[in-house]
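My structure is below; once you've seen it, I'll send some questions.
A protein chain is absent from this complex, but the other protein chains hold their places.
Each chain carries a letter (A, B and C) given by its place in the written order, and its residues are counted from 1.
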């Protein structure tokens, strides 16, 4: 019996549409480093998508997107606030402080991987503004969907946005799973970003059917003007940019991105609904995107591993399951059955 | 009449074999961040190719490859020597000093884009070793083929390698056009690198039929051990690494890389032979790879532009022509004809 | 009535002996940047003081000492562990991540400003060694005396030292109040540092009677060899170094540093003994050096402020008192009286 893949959405395949886009882009010669027609069209396309004049910069990785977005809006003596579970705090080898030349990643309390608005307000208020000993509050990082698989509602984002405005801070959204969040909420991209106070967005592609590119979407023209220089100095601008832009174009073509996200979301929901009622199974965060965080006794977790279920175990009695855009019904069915059969008692 | 493309090898198409490799790699689920089987095979394949145990790290851009290779072998108070025309000195927005935390890019005299061994030896000898005021000599950067279109012979590399050893320096080769150089010299990759004293190599793919990846090849296991951490912190490790590794594998499969390089080299040679004898035309560096640097009177240069020839003009009377792996005989023939017809007199 | 100064030891005067040393050093001409005889003598003097061959580098500030000591022993992808209250975590504007190019400051649990050995061991064990997503454990920062006014015993330092060795980590001691700790413990400087596993020490002078210099003491010769380059690149080496070295020499001459520390320690103890028994007064950490952290009801704290007592209020009901080497009996007597009179009820 083959292994069951629930490790990460980045273990999955690329959507054929994106690969086809690469094939189609491979015609004729074009200017390098983003001077090509496809990259120009991408600007227009995303300005439509976000109902706002934006600049979009394809970038190889989500870590690059996050760290360079934050470095571009922050100072070397700044602080960026985030949830303790935020990817920039736990999984990017402190790239934000590196690219930000000392910019400090500062976790504040929250649940389900979210930043708690009251905790944020208190932290910023007590941060020692104007005291040179202290990193100065400059930015907020929201992960959408969160690193616990939850989704900020539009009004939750707007609440954070308001605090940001009150304190003169920039809002960065780490949208590694932005598509999953939009799919869940049924809102527009605009409602979830600039209309709610988001200034700059890491627009995830890779985890949701992409290959080798994510993107930074900049809503603030002042920041956009300098972004290309930041990226170039960081070695983050491909010379054959058309092949990245083609992927991003295909990704949003005919709502592909939302269709793919709906598939991984639905798979996660299927699993959640299949196991939530089982005795000895606890979902420790709401399942609102494509991830599940499950508590079971260690023996039951061991059993799943022995049966070939692949996932990341975070503790003896806790593990994460991630569904991909191409997770099949057979896979979710087998997984649910195995959890049912596991010695949870 | 269509424009004639001679701007850059990064304006060209990808080789279909590399795109096909992406398609083929898009099967099943695999571990992310380089934990997949293809990336493992790549290690073996490159160790064979270089006749030496190496580690190879696919990386999005050549700038990233150069800057991170140098940062990994250098200190924040170090100096890296290069030719004045070196890409790290002229075209990478000082990424080397950024990733290297102050590592200084220090040009030394040379001709045809090469580092002159005597000038290098003198510069290092007079650099103030042990004086904290002075950036301490740590590395040498060779561009192969050079930024003037010339190629270091194996013995020229070895001469630099010997100076490096005498002074305890590391040798980095910026092989953005490594394939062109190997194709020209007819040597083995091993002869041109570690056997001649090269410690770490930026292995170019993009300019020679690639899409979105280059690679770092590390010959020194101590350096290799830390390279992954350097790259991750720099946001330079793709989560879906298999799609990068697949390109690099296809690139070296059945000598594809050398065949592609021979094509662009041959196109450049054709142009060189077609124009070198013309009155008023001067090639200012040897044409040993796929680039030509041409001097003509400004009126003649204007004429070419007016006729739709695309290239980078470096001065009123000087321009660069670059041939791609897919530059056609028709293109070179038309170019030669236009230069013949230009008002050079 | 004059204000009562209990804000910080850096609000106090310099010891006259150090100023006299400046006067005495101002004779004749000497080589700059540490090439002078006094700076050489300092090496010998400290090697005697620490019963170990050390290199000592006077440096303008404690922040510089901490950040550059850690940057010199860490990697750009490293993590340094410390207590949540550690100065590097709370009061240095993330200089450690800046000088360390991304080196992450990582608080672990502890009480009284100390690092808890078990929490440290667990944190390091679970840090994800070998996973490039995670900052790699590299160093431990101990503050001695702690930022809560407590002192690590020799065996407590040694316990941390052992964990460090087990995990291959470097131990940095932030000895901004090293003199106070040695004075309290009655141990030798050697026992509290290298004999207990400390590799590098920020040796505080400023807070204990100094003017404009602290120092880094390096026990590891490999690190020492490169330290001068790190410091020079950071603009941290005075050209007229003799005036810094003279201060440090005078500071340790005839045990001046310990006499000064005993004075501020005694003043703090006097206050502690004078107020500890009062109702409504709580000392929230042991008073083992020259600092007190006091809880009283907000009205009582307000009263002290109104009476002209100067200190830093950390919360409505909590404040810090710091005694200086020249805090007088009159000052401590008046302070105790005012606390007695305050409306604590």
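Following the convention adopted for this analysis, a contact is a pair of C-beta atoms (placed from the backbone, for glycine too) under 8 Å apart; a residue touches a chain by one contact, two chains touch by 3 or more.
Because the structure is predicted, anything quoted here is derived from the model rather than measured.
Among C:134, C:207, C:262 or C:320, the one in contact with the hidden chain is C:207. Here one chain is not drawn; of C:233, C:262 or C:320, the residue touching it is C:233. Annotation: of B:135, B:245, B:263 or B:332, B:135 touches the absent chain (contact as defined above).
Within the entire complex, the positions of chain B that touch the omitted partner chain are 76-77, 90-95, 97-98, 101-104, 132-135.
Seen from chain A, the chain kept out of the figure touches residues 33, 71, 75-77, 101-102, 132-133, 136, 226, 228-233, 237. Of the residues in chain C, those that touch the hidden partner chain are 5, 7-8, 10-14, 16, 19, 22-23, 26-33, 60-68, 92-95, 98-99, 206-207, 210-213, 229, 232-240, 243-244, 324.
Throughout what follows, only the chains that are shown with their structure count from here on.
Taking the CA centroid of chain B as reference, the farthest chain centroid is that of C. Centroids built from CA atoms put chain B at 34 Å from chain A.
Multi-chain contact residues of chain A, defined as those touching 2 or more other chains: 92-95, 98.
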